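Below you will find the structure I want to go over with you.
Rather than the whole complex, this shows some of its chains in their spots.
Letters A, B, C and D name the chains as they come in the text, with residue numbers starting at 1 for each one.
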């Protein structure tokens, strides 16, 4: 618990659900395993990813770098503005 | 000579034109294919790659089309029947070797499954835009033969014909398919091997002392030997004499190049292959080749129903062009209508040969799809109005 | 506070690579699990961080799935003919030495039909960066054998297994004179990004080979699973060996993958040698080329 | 019927082309009719919409493209929205029940649907949904004989999967009889 407090970087992701083709790269290689494939389908019939829990994401954007469809982007949260979300676009 | 039964898949098949072309080649005795993948022709070599090891053939995917188009010629001089397969961009790259085959009288088949150009164009959509290229694409004067199938069945039949013509006259022969025919699946009846007649290579059977590789008899086509038989032949793309030795003189050029020209033009009546339907007594003749010979049919029928006297002249062999027949018809009919999936290529020849006697109307387009029958119908109707 | 995060915000952060892409052309044509898109992220990040002037950066592709990259990048971009991206890039670069010219294309495009241009540009040390996506096959045309397909692998034109050795591309590039040679995989996004950045900033012929999955036509046909399975394979079977002798980095069917930066050396580029010699010989009579002019 | 024009649509992986092939093969090889099959082809086809056209006729087929389809088998929503407006008046429309929501259908269309995916899944292999479809299609469309279609299925599916596919075919056929 104490450790978690130390974690300065809090991150989140933006997922453009309709671009996702469900390849699973983001889920598999998210360093803290913060993502899962959602149960829902997008219009193309793929399961896009979703954050398992916000707290797990460190905003490293490994997911974004790996995503071949430019469908996800991880970022460091700016707590002041609160900008950023794992909401879909 | 008949086909080798080992290679002939006698029976009824439901396959596309590309696959049928492969079977035609195997039935024709082709045992060497070099190719480089390109849509929409790749299925031909994919099937070759699968089938050849079972029939004693060698397939190699070369590093490019240039290599493919010369590797087949090496194989021919080693005694094989050989072909390469491509589409527009690859065909453009093969042009130097079309000339080499013509100059060295190397019988071989080039399959071009035409797609819409120019350049990369529409790689997966049909056109007939390479017809003039098949006639004029390499530098210098030469003659070749071009054959146009309109169905998977004909992809089979005419591939065999292409090989036969190529062996008969020792020229490169172009099988000018198009994406529509190549990717269309229909019933293909492959006859028993003994019903498939093949033109064997015109082998020289005498001894080396009496052999001059490029001396031709009255039919203007010299006899061939192959590497490894002790003849110690020399083959060059330079102007050469009867022994095959380079000879940089105008008389040598005249003798050689004139013969290469004549061996086709003087046999053009024999090579000619066209199908006529109600041409006798016709007022308007629709000239077609390849897939347009089918897409034009609804239009022709409709026009006939409406009382027009429409004949249909379908060219199976487009090059050499059946000048004579067009000239004859021109003096008897009132118009030619030429549907082409291009902006006007073969129609130029129809126009030339009709010598102003009758108009030759193009029903063309820029490619990417086959004709709408309505357009051809309008072409027929307008050709009457034009008068 | 948690709530804050979930407030709908019109100004959601946008993936910065998007500004480098022609988003009006999305979705792209690549299959699910295709690795090409991943490499594009690396390229975009590398370019961004390189500090190069995006107005002066041009990208040239040949034909193929990878060849479509040029068309998705928001740069001056050229989708040329199959195999000819390098000579096109050569003309572009020599005619305007101010441009940074990147060639981004497929293994078949650059090493099969385009192999000659590859070796000659490396020999000349032409100042271009070549990014080659090695997916072990010709994706665009349906999965035929490529000069990079490992021995024994099945392809549509080698239905009984491939019987040609694959090129060892880093060794080839080095033997011809490339000044920067690296290999990574689509899994190694950070390393790849760094390598591309180094290549972009290197003068002369720099070469980055990136292994990427083609699930549709290579992995599945070879029973290697989907794109993700290939990526996992990369993670588990890659060995980073910077400075490895390129003779030792040949790839084999599902063998170990040696990745890393293999070559980083200096020799005069074609343009530099040209300028130096002409200036030496012609003195004031030498008028170097400048941009534009038509 | 002199000429039946059939369009089959869906997305990649559903076996759309194979379905077209099976109908064509059944008609032309086993029923001794004429058939022409053309597949939509293009880099765009990759992963997204996918279709096949089949013409079945008593006489040789001249014009090889379909101009006014009289039968459609559609297995995705996208295929439905793209293709269904082209269906000829009085035509037959077959859809995958769970994947296609049928809306705004012109009057005079005979519409039938079958949960082919579900049936396939029940058989243990989602992949055979197209064969279920073919069984259903065969039973309701009347273009090919059952024997011909069965035979075409048998020889067109991957070796070793014949039994599974034939039972999928039967499931589809009997579903139509319900």
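As a working rule, contacts are C-beta pairs under 8 Å (C-beta built on N, C-alpha and C of every residue); 3 or more make two chains touch, one makes a residue touch a chain.
Small disclaimer: the values here were computed from a predicted structure and weren't measured.
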**Item:** Whole-file subunit formula (labels as shown)
**Value:** A x2, B x2, C x2, D x2
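Basically, only the chains that are shown with their structure count from here on.
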**Request:** Give, as an integer number of Å, the spacing between the C-alpha centres of chain D and chain C.
**Result:** 42
**Message:** For chain A versus chain C, what separation do you get between their C-alpha means, in angstrom?
**Reply:** 27
**Asked** Taking each chain's centre as the mean position of its Cα atoms, how many Å separate chain A from chain D?
**Response** 40
**Asked** If you look at chain C, which of its residues touch at least two other chains?
**Response** 30-32, 140
**Complete:** So chain A residues touching two or more other chains come to 21
**Asked** Residues of chain D touching chain B in their complex?
**Response** 21, 24-25, 28-29, 34-39, 41-43, 61-65
**Complete:** Residue set of chain B touching chain D in the complex reads 12-14, 40, 123-125, 179-180, 183-187, 291, 294-295, 297-298, 369-370, 373
**Prompt:** In their complex, what parts of chain C are in touch with chain A?
**Reply:** 1-2, 4-9, 11-15, 17-18, 21, 26-28, 30-38, 40-42, 45, 186-187, 189-190, 193, 226-228, 231-232, 235
